[in-house]
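Removed from the display is one protein chain of the complex; every other protein chain stays in position.
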Amino acid sequence: MAVLEKLRKRGAGPAGTRDRCVADLVAALGAERVHNDGAARLLASTDASIFEGGVAGPVCFPDSTAQVQACVRIASAHHRPVVARGAGSGLTGAAAPLGEPVVVATTRMNRILEVDGANRVAWVQPGVINLDLSNHLSPMGLHFAPDPSSQPVCTIGGNVANNSGGPHCLALGVTSAHVLAIEVVLSDGRVVMLGGLDAEPSGYDLRGAFVGGEGMLGIATRVAVRLTPNPAAVRTLLLSFSDVESAAATVGAIIAAGLVPAALEMMDQQCVEAVEDFCHAGYPRDAAAVLLVEVDGMPGGVEAQAAKVEEIGRGHGAGIRVAADEQERQLLWKGRKSAFGAIARIKPDYYLHDTVVPRGRLVEVLQRIYEIVDRHGLLVLNVFHAGDGNLHPIIAYDSREEGMSEKVREAGREIISVSMEVGGVLSGEHGIGVEKRDFMPLMFSNTDLDHQARLKSAFDPVCMMNPGKVLPSPHSCADISELSRASGDVWG
Amino acid sequence: MDLGLDRDELDKCVQCALCLPHCPTFRVTGEDARSPRGRIGLMRAVQYHDAPLSDQVVESFDTCVQCRGCEPACPSGVRFGRLIEQTRETLVGAGHRPPAKLRFALAALDHHRALLAGSTALAVAQRAHLVPSGLGLPESLPLRRPTLEPSGGDVHLFTGCVMDAWQRDVHLAAKQVLEAMGVGVAPTGAAAPCCGALHQHAGMADKFRGMAAATVAAFDDDQPILVDSAGCGAAMKEYGNLLGTPAAAAFSARVFDIDEWIALRVDDLPHATPLEISVAVQDPCHLRHVQKVHESVRTVLRPFVRELVELDDDGLCCGAGGAFSIVQPELAGLIRDRKTESIVRADADLVASANPGCSLHLQQAGHEVAHPIQLVARALSGVGT
Partner (left out) sequence: MRRDPCSDPVLAAFAAEIGPSGPVTIKGGGTHWSVGGGPDPTARVVAAPEGIVKFQPSETTVEVRAGTKVTELHEVLAEHGQRTSLPEDPGSTVGGALALGWSGPARLGRGLTRDAVLQIRYVGSAGELVTAGGPTVKNVSGFDVCRLMIGSLGTLGCIADMILRTRPIPELEVWHSVFGIDPADVLQSCATAGSILWDGSCTWIMNAGYGVDVEHDLAVLAEISAKAGADRPAPADPPKLPPHRWSRRPSEALAMGPEDGSFVAEIGVGMVHVDHPVSPPPPDEGSVLVQRRVKQAFDPDSRFNPGRRVGGM
């Protein structure tokens, strides 16, 4: 809530232009769709991350492409930036508005427009919730493959902006592989169609470039998503190990054996204990690490894969539990999915990290993470997508303790450095946003960042879409220090 | 302003947003200020940072249905119900009173005889077309109430306030089913006129405590107290925590939802030919999210109907919310529209709801709704469909 203190200290800013912008928005959308009150603006100033520097301007709730277009045009006419907001479940501050922008909330654009089973494609508005879509499709035996942990709340528009992943992206790929076409409103208010429903749309792959653009390239107003048939059979196994090394080696051996499990998740002992205290899924408390392995496909192949996983596991000294039925499978997954809850009940705050390292370096990186948090006297739990090396160390803490937040951030910085040292990347699925913007030079040279800025400028030459994210100074087209000195008071 | 909220409870929320899809008001508005996370954000702003108690902030708190659907969804275990009740209590104490029509209605609830008489008068007026339709009343109030005589002392049947006035047929069905199980029933009637749940929701905490204490005092034996209204049952199970006395705790421990109690003795139910109908089960929020005994409705009902159909909206609130549909008719209507869509998709002959508020609210949208116990009674009487 530092944001609020900051806001209250500030003056009212250039009220005249702000009011005219709001008046124009109200005229175009109607008063019911433009919320310029302190409550709406305060709540649109943050996402689910611990980042606190955002200050929202008027919050708009369009329900059509034309209304989004109107928002963008009016903002542009008043030289105000625009930030799109879905469920606000992002973890990097990517939707935290910098520079008091017009906020375009997509939550009322929540219609599934068309489901075309023959072509296995659905057109949806960006505010459709990921899990709602898959639930809607389930009678047809289809689903939308990306399944981030925020699946019950995150929106398809947010998935597109973040190129979201999830446990089942190991076999099926992240959002980019599941989006065929996107209707986008650009910063000049123009509506463009990127990609297409045919096999190989011509031209540069602007669709692919847009996915993962973190709202900085334009606002998606309609998305054509690829639908994936539900697997005929599925098998879930819980492998427990007496040391982390064997668990990590098993991950490598499973992949090297030519298996592509549907999901391959790992939890360390601290996490297992927390989960067991919380939900009693029957995980072995004494295990140094457990792997949750899911294989799917046709029944024969599933048998073969499960047998192979068991064999590899035993070879690495694993204790093995195979879910006998759907009920037991749900119980095993409940353990995995309850991890955040379990952690949240240990301490009031947590900082969830997201880096990817080569699978072969998992053990080493985990050890170094333990060292880092020990040095800072912090508590860490590891629950992550081991199959693709996507680490999610979670530091549990109490921000009310003096100096704690800074300590947690410092540990986070060190974890990022370690991941980069071993040839990893900054983010596997959360994105960069504000959180990792200033770490981008660890992964990319000035030249690389300059080329990323070129991509941005091709979509948004006037730099009004979600300024101040992803690209650090001096590669950002926005003046980041100016943006961070936000102007205005949400209660003004 | 100090809202009087428990700091540990308020700090538990990590803003993860997982509550949002389970919040009916967020679902229909898409606004953060109509979500549990948003409301907590505003509680913090007011309590910690002295944010102004603007109209929009108050409205954010006022528009909570108090369905508690966010609580099971919360990984951090935030007890949102307590936060919003405390917030409302503080606001009421600070002069933000509930709307006049609600206060007027609530004032009548613990005056049993007056309430029944008033309801009859309303029913007469309604037939003379003297009652405006926007009051949230049932379309056809009963002119006459069948009498509810005691048949023994094995269990108490809590009859409550509005329900006794408007839906006494549910009590009769409950009594009939219990008697068929060989259980003697003592209806509570005027001895315990109102549980106070609606007052609690409205932030009238002192009134609620008074009514809770009176209700506890009215039952000085050890018999189970069965409740056929999910909202009342949830409130009465809370008395122990609320009053903090051994008597109240003992009282709460013997409160059961009628379906919950029967489900534990389902073998005592006589066999009957199932009704030739498919029934969509609507879980009242205070049965599912608060009492967490909604499965028992299925256990009790399954042998007595052809088919049970589940709604596909993950237990989202119907918008009734006690008096919510009276004070926030527009939001309540939008929330009900969602429920209606789900009911239509379920394509059943009838909806079963174990809460009178939900039943009335859904009936007003043209759904045929019965209490599950009524369906069991109907099957036991062999009255067909």
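In this document, chain identifiers A and B correspond to the written order of the chains, with residue numbering beginning at 1 in each.
One rule holds for everything that comes next: a contact is a pair of C-beta atoms (placed from the backbone, for glycine too) under 8 Å apart; a residue touches a chain by one contact, two chains touch by 3 or more.
Predicted, not measured: the structure shown is a model, and the values here were computed from it.
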Omitted chain - touching chains that are shown: A
Option from A:R20, A:H79, A:R375 or A:R454 whose C-beta touches the chain left out: A:R454
Identified contact with the non-displayed chain, of A:S49, A:N162 or A:S338: A:N162
Sole residue of A:L29, A:V153, A:A323 or A:V356 that reaches the chain not shown, by the stated touch rule: A:V356
Contacts of chain A with the absent chain, listed as residue ranges: 116, 118-120, 162-163, 165, 169, 173-174, 176-177, 186, 190-194, 197-209, 211-213, 216-217, 229, 232, 252-253, 255-256, 258-260, 297-301, 303-305, 356-360, 385, 388-390, 420-421, 423-432, 436, 440, 442-445, 447-449, 451-452, 454-459, 461, 470-471
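In this text, only the chains that are shown with their structure count from here on.
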Distance from chain B to chain A - Cα centre to Cα centre, in angstrom: 37
Footprint of chain A on chain B - complex, ascending: 8, 11-12, 14-18, 20-21, 26, 29-33, 37-38, 41-42, 44-45, 48-49, 51-52, 54-57, 60, 73-77, 312
List of chain A residues in touch with chain B within their complex: 1, 4-5, 8, 35, 37-40, 42-44, 46-48, 61, 87-89, 105, 107-108, 110, 127, 129, 131-132, 135, 150, 152-154, 338, 340-341, 344-345, 348-350, 400, 491
